[in-house]
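For this view, one protein chain was removed and the others were kept in their places.
A, B and C label the chains in the order they appear, each numbered from 1.
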Amino acid sequence: MPSLLLGASVFVLLTVALGLFAILRRSADVDRLMAVQLLGTGGVAILLLLAVATETPSVMDVAVMLALFAAFAAVAFVRDASGASSEVRGE
Amino acid sequence: MPAATALEATTADGALLVRAIILPVVGILLSFVLGGRYAERIAAFLLPAGLCVACIVFLKIWQSETSLSYIVGNWKPPLGITLRADGLSVAMMVAMAIVICLIGVFAHANFDSRVASVETRAPMVFWVMLMAISGAMNMIFFGGDLFTLYVALELLTFAAVPLVCLDGRAETLQAALRYLLFALLGSILYLVGTALLYGSYGTLDIVLMSQRVQIEPATLAAATLMTVGLFAKTALFPLHLWLPPAHAGAPAAASAVLSAVVVKGSFFLVVRLWFDAMPGLLSVAASQFIGVLGASAIICGNIVALRQKRLKLLIAYSTVAQIGYLFLMFPLAADPLHLQYGDVLTGGMLQAISHATAKAAMFMAAGLVYAALGHDQISELGGIARALPMTMFAFGLGGLCLIGLPPTGGFLAKWLLLEATIATEQWWWAIVIVAGGLLTSAYVFIVLSRAMGPPSAPLILRAAVPKYQEVAALGLALLSVLLGLVALGPIDVLQVGRPEAPMAWLR
Amino acid sequence: MSIASVFDVALVALILTIGASAILVRTAFAAVVMFVVYGLLLSMAWVRLHAVDVALTEAAIGGGMTGLLLLGAVARSRSVNVDSVRVGYPLRLAAGALCALVAAGLAVAIFYPPAPVPTLAPMVMENLPPSGLGNPVAGVLFVFRALDTLLEKVVLLLALLGVWSLAPDHAWGGTPGLQVYARPDPTLIFLAQLLPPVGIVFGIYMCWVGAKDPGGAFQGGTVLAAMWLLVIVAGLQKAPAIGRLWLRVLLVTGPVLFLAIGLAGWVFADAFLAYPAGYAKPLIVAVEAALTLSIAVALGMLAAGPPVRAQQQ
Partner (left out) sequence: MNAATLFGLCGAALVGIGLYGLITNPEPLRKILAFNLLGSGVFLLFGIIARRAAAAGLGGDPVPQAMVITAIVVAFAATAMAIALVQRLGDETGQASISSDSSETGEEKS
């Protein structure tokens, strides 16, 4: 059973890697945002698989953390894309 | 071996070491809550208190001739952290506490926080950072654990960088950024070393490490990286490029604390590393290489200083040169054939201390000249010696100490180093020491002769210089001169806690 | 080669590729995105190294918070013309050789571990029970090496003051630059309403669970800081002026409590930073709770940057 789960995590990691290369090769900034989101979802999947495979439940907390901060980074992107020019300088 | 027994338990009076570290921390926390208007008052109380603690520790160690130690939380190394004070640490601690207190007196004119009705930026930042620097230095002097020392080193960096760009001009911001990047690189290299050392010996405690350490790839890699990192922080040639703009651009009080105190922190760690954590591991070739770097710093720093047009930059480059002397102690002390170890270490520490007092005095004097004239162009200093006699006298005395004329502390330090060059038959370092002294005397003479010469135009002072600022500068300068007299007194305190046989592995 | 090592090899290859491209890629924006991805990948590496506490910290700080800081800086520097003089080819070659040498030196050091690998793990486990903690990392941070942790809090405060010191004089005491946009973005507001409730619960959970399992004040504080920033960025709440008393008090609460308990140990447990027998766990939990708050405020204000506008009276 653990080896099956580990195998699954390897599979997810490889798909995430492929996805990352496909996305990062493009030059539009919005596409790059997808890279982080891809890692947010893929990373959560991998960590959950690892948590069960290695029987360490605390790894699930890492999965939550990863999901949370992938979303947080997305917000930073939104902020960057929509508001960079309108940011008021305090001169 | 005193060091081994120090490991066993907290010594009587060991609690003083905790006090020396806690006082500044309390000051920082209080300043945050009470606000910048009280920061100066807090510092005015805590810095002298810190000096008192330093003096008490000094007296205890001098009289008992044993080092103090304190086991934090009663957890002995390797699990816990021990604070230790030996002769080297107390000598440096007292000297730095005195310098910091006098800088505090001097800075009152520029960073008086009591006049404003609300908290203002520069005083708040300056006083908190000054307290932080005094705490970080104490931590560096007492820290018995290499990782604690890393945290202390970062404390020092974060306190020092904002002082560089306190006035917010673009060029000082640039200097601060460059300084920060160098300092961060330095601390991360230091951190790599601690990782490798922990991996090899399962401890970062300095005494335990000195008992376990042996020559092997990981240790050598660690030692090299840590040393390079600390060199970058100490601004040893050729990693000195960040120093002159950073030290010359800062406000005078900040320049004084940066040049006199902050660079000594990372230098002290190099000494701890090679003479305490890894005694006898420094190979002759490596020590000669460090010596070459030091010698290059002396020659290059002095020559570039000679060519400066601005007084503060001249003093900053002279710091680069004087740092070079500090590193001459490595080839002189690491010669395994002649165990001149003790005297050389004393010489090196005296050089650090006398440079601290002299350089602080000179930066203060330069700051007063700048305040009075509105510039610090050396070519237009004419008449200033008549207008500000006490200031220029302080500058001159500091200069004498840097040159190394008797009876100054600089003389004693360089004399001890010179003696060691003869005793260990390494005459080439003697040439460098003497040449460095000659070059130093050249630029000190140029400045003084300009200052005493007639003014090109009638001299108009832009601002009156407060007397107490001049007194603070003169006080430090006199200290640097009188330091030479410690040869008659407590100089042997530096040997307290030194292992009797430094090159244990040779036997 | 087991499946686990296939996973490790793939992960290492991915980390190195993304890391190297973060350095080599042309635009700063792309580099920062790479870095965020890199930080998230790295937390997986920490899981594989059985360091869950570090994995949590790395995901939160390494990827998330540092990423936000860098992104903000890129956004602002776009209007600034950066002088793009690249370092000359020979110098790059020399730098490459030097870096390769350093990496090779480290690799050699790693390849030859000492024969019996020294470890403090048994000693930690032996001495952990009196503290009542179940998490050995928390034990090291708050019991055995408490002095480091306390000093590190002071480092954080100093760094914050250092950031604030970069404010123009007139803005001192005012509000940081991180602020609402002219046009509030609906997506942003939606996210800022959705995420924080979850995040705050998780942050408190992190702090609470830290005594027993991986987690603790650092991780919890970082999550809270991130949620706070999110709310500020979306314009749902204003960044506080740095002169506010409540802000200053929150900043020092954790370190002050830590120091006070450390000093109390001097009286009641005969050593600075020692805990009286039987009271260790409640005291440590109290310190962790206070530190979580202080860390949250400190990290949030660090990311918010120096004040740019004077406070309206």
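We take it that a contact is a pair of C-beta atoms (placed from the backbone, for glycine too) under 8 Å apart; a residue touches a chain by one contact, two chains touch by 3 or more.
Owing to the predicted nature of the structure, the values given are computational and were not obtained by experimental measurement.
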From B:Ile206, B:Leu313 or B:Leu439, residue that would touch the chain that is not displayed: B:Leu313
Per the touch definition above, residue among C:Gly96, C:Pro130, C:Pro197 or C:Pro282 touching the missing chain: C:Gly96
Option from C:Ala31, C:Leu236 or C:Ala286 whose C-beta touches the chain left out: C:Ala31
Touch list for chain C against the chain that is not drawn: 4-5, 8-9, 12, 15-16, 19-20, 22-23, 28, 31-32, 35, 38-39, 42, 45-46, 48-51, 53-54, 57-58, 61-62, 65-66, 69-70, 72-74, 76-77, 80-87, 91-92, 95-96, 98-100, 102-104, 106-107, 110-111, 113, 117-122, 124-126, 136-137, 139-141, 144-145, 148-149, 152, 155-156, 159-160, 162-163, 166, 216, 218, 295, 299, 302-303, 305-306
Residue numbers in chain B that touch the chain omitted from display: 79, 147, 150-151, 154, 157-158, 161, 165, 168-171, 173-178, 180-181, 184-185, 188, 191-192, 194-196, 198-199, 202, 244-245, 248-249, 309-310, 313, 375-377
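Here is the rule we use: only the chains that are shown with their structure count from here on.
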Centroid spacing, where centroids are CA-atom means, of chain A and chain C in whole angstrom: 18
Chain centre separation in whole Å, for chain C relative to chain B (CA means): 31
Rounded Å distance between chain A and chain B, as computed from the means of their C-alpha atoms: 47
Per-residue multi-chain contacts in chain C, two or more chains: 168
Interface hub residues of chain A, defined as touching at least two other chains: none
Complex interface listing, chain C residues touching chain B: 102, 105-106, 108-109, 112-114, 117-120, 123-124, 127, 143-148, 150-152, 154-155, 157-159, 161-162, 164-169, 172-173, 243, 245, 248-249, 251-252, 255-256, 259, 263, 265-266, 269-275
Touching residues on chain C, where the partner in the complex is chain A: 2-4, 6-7, 10-11, 14, 18, 21, 29-30, 33-34, 36-37, 40-41, 43-44, 47-48, 50, 52, 55-56, 59-60, 63-64, 67-68, 71-72, 74-76, 78-79, 168, 171, 174, 177, 179, 181-183, 185, 187-188, 191-192, 195, 198-199, 202, 206, 209, 213-215, 219, 223, 226, 230, 233-234, 307-309
For the chain A and chain C complex, residues of the former touching the latter: 3, 6-7, 9-10, 13-14, 17, 20, 24, 27, 29, 32-33, 35-36, 39-40, 43, 46-47, 50, 56, 58-59, 61-62, 64-66, 68-80, 82-90
